[in-house]
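Before I ask anything, here is the structure I am working with.
With one protein chain removed, the remaining protein chains of the complex are shown where they sit.
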Amino acid sequence: MTTAEKYVTAAYLVVLAVILLYVVIYTFKLQRLEREIAELAELAQRKKAA
Amino acid sequence: MTYLADVAALAKKDLLLELRSRDTLPAMLLFVVSTLVVFHFSLPSGSSDIAAAGLLWVAIVFTALLGLTRAFVAEREQRLMDGLVLAPCDRSAIWLAKGLSIVVFLLLAEVVALPAYALFFEPVSGQMVAGILLADLGIASVGTLLAAMAAASRARELLLPLLFLPLAIPVIVGGVGASVADDPARYLGFLGLYDLIFAILSWASFEYVVTE
Amino acid sequence: MTVIVARGLERRFGSKRVLAGIDLDVPEGAFVVVTGPNGSGKTTLLSLCAGLLAPTKGTLDVRAERRELGYLAHEPLVYRELTALENLELYGRLYRVPERRERIGMLLERFSLWDTRHERVSTFSRGMAQRLAFCRVLLHEPRLLLLDEPYSALDAEASELVDAELRALAAERTVVVSTHDPERLAALATARLALA
Partner (left out) sequence: MSLRNNRLGVLALAAAALLLAGVALAFYWAPEDADQGFSQRIFYIHVSVALTAYASFGWAAWKALRLLWRRDERYDLESYTAVHVGVMFGVLTLVTGSIWARISWGVWWSWGERQLVLFLVLFLFYSAYFMLRYSTEPGPRRARMSAVYALFGVVLIPISFLAIRLAENFIHPVVFTREGPQMSGSMFFTFCVCLAGTLALAGSLYANELLGKRLDERLRDLREALA
């Protein structure tokens, strides 16, 4: 691969890397949301029981 | 007609406040001269005039920033913006009055800065003065609006430069161009365009920045 | 004709809800006393009625132009570096008060500030500044008055002055006043609103 080809592929890979990074960040966010929903469900349960 | 009367009353108040507290104007005068002196020492000995013109513009922009940071300090500290917003006058009158007082402060600072520049660096050309006058209008109109935004936030001394500098880049390009280029018409025209567009935009959106 | 109508009024600051589910009807000429501990939203309610804050939920309809509305806040809303006269001169212009000079003179006289009219507000005591604030609020003879704890920082003599003023206002104006001392206004009150 000539240096030009290396750089061009690097450019496209950077775009891909950013998308993957975004997906990773998003999975953390979804996990946090899931945890919060579980907390609230449990809170609702306790309230109903009381 | 009452709009201009409101603007006059508010502008009189701003200038009167400055006369009483005398803290913004002296600071701007000293700041612009000391900045030029610092530039003299920061430049390699054979500094070309293009660099010198650029430095004058940097000094002007940062002096304007100094003045703008002080622009709404009374309104913010004593929550006086509420008093002004409650008044039946058009809120853009507050922006126009404050903008005019900023232009006056800038002009006074430049009355000191230009002779100092001519002394330290090289003579001031007519086209440079024209560029400065047009730039002052642009700086004041955008700067006043951003100062009102910064006044409503927590870290206002930090925030105002961040908000202001990107918008000041075109003014600096137009200003330096007008000062240095052999046919300054294009740059003066560009500054005029900037002033027109951003003055109208600032005038129209000020109401949304100070009310809910 | 009702001057203020609020239905399910709510206001939130960030995630904290200060006012929730407020229903309010203030008829013309009413004298509403708003009570409640600190932080219960008295100031927020008055700011909403004055139009300084927008409701987060619910509806609020204040049938009074800015020209007909007087708002007394915790701060006097006057420039400390200007004199009493200069402050009232500014507000007089902004509110387009007819015969501005006479009206300012009369109010300064009534609130015994005439002798100190050329002194800067920064030299005023808290009580004097509050009295100047009253002058500011009454300058344009507003139809609707929103007074946020008018007695705060006033000495006995100034408080009596405010009592007399409120009695005069209650007769021909619509007043909404928040206070920690509702008994003092019990005689004038036509309605009460207790915020939790």
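For clarity, chains are labelled A, B and C in written order, and residue numbers in each chain start from 1.
The working rule: a contact is a pair of C-beta atoms (placed from the backbone, for glycine too) under 8 Å apart; a residue touches a chain by one contact, two chains touch by 3 or more.
All values derive from a computational prediction rather than experimental measurement.
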Could you tell me which of the visible chains the hidden chain touches?
A, B, C
Interface residues of chain A toward the undisplayed chain are 2-5, 7-8, 10-12, 14-15, 18-19, 22, 26, 29-30, 33, 36-37, 40, 43-44, 47
Could you list which residues of chain C touch the chain missing from the display?
12-15, 17, 53-54, 56
In the full complex, which residues of chain B touch the absent chain?
50, 54, 142, 145, 149, 152-155, 158-159, 162-163, 165-167, 169-170, 173-174, 176-177, 180-181, 186-187, 190, 193-194, 197-198, 201, 205, 208-209, 211-212
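Following the convention adopted for this analysis, only the chains that are shown with their structure count from here on.
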Roughly how many whole angstrom separate the Cα centroids of chain B and chain C?
36
Where the centres are mean C-alpha positions, what is the separation of chain A from chain B, in Å?
44
Could you work out how far the Cα centre of chain A sits from that of chain C, in whole Å?
51
Set of chain C residues in contact with two or more other chains
none
In their shared complex, chain C is touched by residues of chain B numbered 2, 5-6, 9-10, 12-13, 16-17, 20-21, 74, 78-80, 82-89, 211-212
Can you list the residues on chain C that touch chain B in the complex?
50-54, 65-67, 69, 71, 73, 75-82, 86, 90-91, 93-96, 120, 136
